[in-house]
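Report on the following structure.
Of the protein chains in this complex, one is absent; all others appear in place.
The chains carry the letters A and B, assigned in the order they are written, with residues numbered from 1 in each.
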Amino acid sequence: MDFKKILDSFTWKPQEAYDFSIAQTEENNHNQEENVNPLENRKKIVSHLDVNLEYIKTRFNTFLNSDIILREFTLLVHNKPYKAFLLFIDGMVDSNLINDFILKPLMLRNSTNTFQTQKEKNISQTITNNVSLRKVKKFDLAQYISSRLLPQNSITEEKEMDAIISGVNAGNCALFIDTLEIAFDIEVKGFKQRSVDSPNNEIIIKGPQEAFVENIRTNTSLLRRITNNEQLIIENIEIGKVTKTKCALCYMENITNSDLVAEVKYRLNNLEIDSLLSSGQLEQLIIDDNQIGVPEILSTERPDKTAKHLLQGRVVVLVNGSPYSLIMPATFIDFMSSPEDTNLKPYFANFLRTLRFLASIITLLLPGFYVAVTSFHQEILPTELLYSILSARETVPFPVIFEIFIMEVSFELIREAGLRVPSPIGPTIGIVGALVLGQAAVSANIVSPILIIIIALTGIASFAIPDFSFGFHLRFFRFGFVLLGYIAGFLGISIGLFVYLSILCNIRSFGVPFMAPFAPAINSKGNGYFIPPIWKQEYRATYVAPKKEKAQDHISMKWKYK
Amino acid sequence: MNHSRIGTLEAICLILSVIIIRTVLSLPKAILALTNSASIINLFYVGLLMLLLVYMIYRFFQKFPGMDIIDVSEVLGGNILKKIVGFIFIFYFIVSSSIFLRNFCECLRIVYYPSTSILFVILFFIIALCATNYLSFNASLKANLIITPIALGSIIFLFVANFRHFSPQRIFPILGNGIFETFVTGLGNISSFSGIVFLYFLPPLLKEPQKFKKVAITSVVLSVIYLMITVSIVLFIFPYFVKIDEVMPLYSAATYIEFGSFFQRLESVFLLIWMLVLACYLGIISKFVLLIFRKITNVKDFKPTIYPVGLCILAVSLFPKNYAMAKFYETDIYPYLMIGIVCIMSFLILLLASFRRKRKVGDLD
Partner (left out) sequence: MNKILRNIFILLVIIIFIVAFSPSYTSLNIDNLAYVIALGIDVGENEDFNISFQFTTGSSTSDSGSSEKSPLIINSVEASSIDSAINLMNSYLAKKINLSHCRLLIFSEEVASQGISDAVYTLANDSQVRHSANIIVSKNTAKDYMQNSTPILENLITKYYEIFPNSSKYTGYIYNVTFADFLNQYLCNTCEPFAILGGVNKNANTSENTSQSTSVTTMKSTNTPFSGDRGAENLGIAVFKDDKLVGELTAIETLCLSILRGDTDSFLISVPDPDNPEKLLDIKISNEGHKKIKVDIVNGSPYIRFEAKFTGRVYSMKDNAHYLDDAMLEAISNAANQYLEEALTQYLYRTSMEFKSDISGFGKYALSSFLTAQDFEEYDWQNSYVNSTFKVTIDTEIQSGFLINET
């Protein structure tokens, strides 16, 4: 039996390749103008509640959108029932306010709504020529409700749908009542401000300081608050046969490519697992496997970053219980950019990006290069440097490769221990690590000081990469390059680099080539590695094939150029 | 299957990568040996001829939309010719890539790995070739798209950094070895444009087939410029390449570079880049061999055939007994192979097939 298995491993079995790619169709861009929602032409609120209801349902996509709540009920005015509905976004409103001060007074029988006067209030009555002329003030339902039934501090009556909807998006609650051509915009904002904390792991200087929390509803409300648009669809998906973990699939209905949304949905819906506890698990479950562990999904704890990607036409998945959002698809550029970049002037942002690119190369290749140069290609070193390496290595008993492995492993150990150690004794690790391993190892002639510089530089560079998992990936593979450099110098490194590059070029994150827009070369329209000034960022990244490619007008600074 | 197609830039880089490999080896020397100081004029002249040839190829392919040379030969001579042509191209690809591989590895071994058997140096590349084959068809092409510009940059850097060693007077005597040698026997330099062999396979692979003409013309023009740069590097720096034979002339030029006292002897960095190009080139060649193989045998899943292909390249590259033989194959055999198969045979196939089609169309009328 075992023999057959051994034999099997040498025989060929057809590989089943899972293949998905986004069709970058041209027509996506052509019908940009027609993409405008036809319903948006209808702006006024009509007196038929059902019509309004339908409109709201379409506009908010309530079948898909999980956090849009439509509460239909009947209210009582003068003992007369009126059909009505409430519209609000879960997580953005304070439900106690709605319960206590909107639904209760409207629905429960109490003295105010059962109070019956004549419908029409006589103001004056004159009878001339047997014709009684009554000056009547018509009973004003709207006025009655707002003045007597809703004990709320801020109520506005709106005739326009758009005004109502933007109020809802901002966290208000809309009350539609049958027969009325207006709706009430009632302020019931109640964000979970308390639990939203500042980000711990992705700190930036300029920019918002809030982070996702464990509660999914809070997170969706954060997203909705930033995007402030009803086109943001938040779908609920439950994953895990046992845990039934709530996940939210978010995308911009009018921007995100529908193939992409369908693909993500397909993958999420076809997960046969018992439990899902964190977004990290989900990430591994839904990506195409690549051989070298390159992250294909951007994971962030920052709502602003998430919203930025949403608006660029990407899909975001939130997992209940996990303070990280998953952004897909993600390309190489995304892992090298920080939310800081857009807040800075383009020169400085691009300088930082150059620095980060350099950092990633240093992380991946520097130790390998050092080994290769000292083992095979000393002629490339300037003579003075060669002699300083030589004199530094004079008393070191180990070969370079061994030396570098000792130090790299101890560096990783310090990093790992520093992470796990309880915070009160954290500084000890620093002292022990820096002092013992740095100073003492050199003084004891175990390693050469130049090597310490190499290791330190590699370590620092790896932390300069904004995305933690990408930095981890590079740090891991530097060992491979050390080995290759040791085996065959630059030959090994170049072969390794070629295989590595090929694999990177092969990766597709949800149908988008990982190295886009470099390989394949795509005209990214200002979404390349270096960012143009804000006014020039006219288009969304073409490689995610958004429905709406144009992000802003050709001339965005209308105040300056007419 | 949008992603298994080749974009325009990828195609151009693909064609250039072959020429880069050859110039890194001994092409500039071979050109100089043939035409001496008239090489630049000769290249200009040969480049014009090449443009003409490529334009004709483009016109012929217009008559066979979505077909490559294998399909066209099927039109011309049925299944048998298709198989013959397919195997000739497989033979050409394997032989040429092994010759380059062997020569490059010999140079590497001389410079850096004096005590390692040539087998292992070659095996390194073969393993890279097999490893990347697990990836999709155009992964190597995309990698090539990143690597080729770096390599081109390295050559331009070589040109600029060596500028102070140049003596442009060496372009004289203007006619080199003589008029006849420059313009008639100098036609042999057509074999420098070995990259155009891929043009015969591109039409069905291009993402935008209507840009085939652009790909063809641009790549030839870029090749001419590139060849002129490399030849002028060698011609203007070294007075002696006509006289003595040195491995890899561009490598020798790289040893001349120095910026102050810190940046000296950067040749290993250049070798690093060129090794990347070679690995890329091998990956692409093997992909094309597999593609042809699939075409002529109708095998559904062609991935496992990579190992035989890799072994073939390994075996053929180990075939020459020593460096002298390998060099002989590169400088004396390969140009004839290239001209024979790429320029003459394929061109004839296209020509005859289009005549045949014309007659058929005429019959129908």
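The working rule: a contact is a pair of C-beta atoms (placed from the backbone, for glycine too) under 8 Å apart; a residue touches a chain by one contact, two chains touch by 3 or more.
For clarity, every value in this text was computed on a predicted model and none was experimentally measured.
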Residue of B:Leu48, B:Ile174 or B:Val299 in touch with the missing chain, whole complex considered: B:Ile174
Selected from A:Asn61, A:Gln378, A:Asn445 or A:Ser469 as touching the chain missing from the view: A:Gln378
Among B:Tyr45, B:Phe91 or B:Tyr112, residue touching the chain not depicted: B:Tyr112
Positions on chain B where the hidden chain makes contact: 36-37, 110-117, 119-120, 123-124, 127, 165, 167, 169-170, 172-178, 237-240, 242-244, 246, 255-256, 258, 261, 264-265
Residue numbers in chain A that touch the chain omitted from display: 2, 5-6, 8-9, 374-376, 378-379, 383-384, 386-394, 399-400, 483, 486-489
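Everything that follows uses one rule, which is that only the chains that are shown with their structure count from here on.
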Chain A - residues contacting chain B, complex: 12, 14-15, 17, 19, 21, 23-24, 291, 376-377, 379-380, 382-383, 488-495, 497-499, 501-506, 508, 513, 515, 518-522
In the complex with chain A, residue positions of chain B that touch it: 1-3, 7, 9-10, 108, 112-113, 121, 124-125, 127-128, 131-132, 134-136, 138-140, 142-143, 145-147, 261-262, 264-269, 271-273, 275-276, 279-280, 283, 300-301, 303-304
